[in-house]
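Every protein chain except one is present and positioned as in the full complex.
== subunit A ==
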Amino acid sequence: MATDHIDTRLLEELTEQSQDLNSDAVRITTGALGDFTEVSQEQRQSRRWWQRGGAVAGVAGAAAVLTQLRATAATSSNDVMALQTAASIENLAISVYRTAAGLPFIKDGNKTIAAFIAKTTTQHQAHAKAFNAAATQAGGKAQTAPDAKYAAVVQKALPKIKTPADVVQLAITLEDVAAQTYAKNVAQVSSTQLRRLFASVAPVEAQHRATLLAVQALLAGSLGDLVAIPTNAAKLPSAAGSVGFPAAFYPTRSASPITEGAVK
């Protein structure tokens, strides 16, 4: 087995780098407090029953990511393109969820589905903000447009949307594209901060998809009354326990290429 020997020169270099990072971190953390306060106020103002318990962690998570972003220095144009593409996917998701929220059968339908749409919209807004913050800090432009490829898919699907199940199906598609893209981006970007950013968002999109898959199964089984928080776990069909996570490893074959939503 190979034995590692300590390289004292390297150690000195690392120590110096560490001191520089510490100085930067103090400055960055001070700046991030402003963002933290802003996010906290927004969260407090829109706090609802479904946010209990998770809000504090959510704000802390957002603040941590924003803090990280202040320290992010995307070092390649590929990083910027990946961030812009991610923002474009988020922009599209926000647009779709906002449109869905206004549909009569959502607005006046199942309250839990409506609440999920509202909360998920705010989460995608936080993601878009984080991706664009990282892109602009790296010297790129913020992406304010939706992903063109999937915007076309949405445009084609919208006229056919007549029921909550149709909305759920479209949302599942978008959440899956987002999760697959970010899971792949984790191994594509060049800095640890960006890896952390993509890796902290991909599981959240996957959770949106898991929830929507469960909701889809319940709606398909005419069990819309079980789409509730709290639900009646005893009445959930067997399939509801597994339909939310169809694969042991999250696939990336449908991930969007990093250029797909890049600002031209």
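Convention: a residue touches a chain if its C-beta (ideal position, glycine included) is under 8 Å from a C-beta of that chain, and two chains touch if they have at least 3 such contacts; residues count from 1.
Criterion: contacts and distances are computed from a predicted model.
A.B. asks: Name the absent chain by its UniProt protein name; which of "YeeE/YedE family protein", "ATP synthase gamma chain", "Amino acid/amide ABC transporter membrane protein 2 (HAAT family)" or "Ferritin-like domain-containing protein" is it?
C.D. replies: Looking only at the record, the undisplayed chain corresponds to "Ferritin-like domain-containing protein".
A.B. asks: Per the definition of touch given earlier, which of A:I113, A:A126, A:V167 or A:A262 contacts the omitted chain?
C.D. replies: Candidates A:I113, A:A126, A:V167 or A:A262; residue touching the omitted chain: A:A126.
A.B. asks: Of the listed residues A:A142, A:A199 or A:V263, which contacts the missing chain in the full complex?
C.D. replies: Answer from the full complex: A:A199 touches the omitted chain.
A.B. asks: Which is it among A:A86, A:A217 or A:I258 that touches the chain not included here?
C.D. replies: A:A217
A.B. asks: For subunit A, which residues touch the unseen chain?
C.D. replies: Output for subunit A: 1-4, 7, 10, 14, 50-54, 57-58, 60-62, 64-65, 119-120, 122-123, 126-127, 130, 179, 183-184, 186-187, 192-193, 195-196, 198-211, 214, 217, 220-223, 229-231, 233-252.
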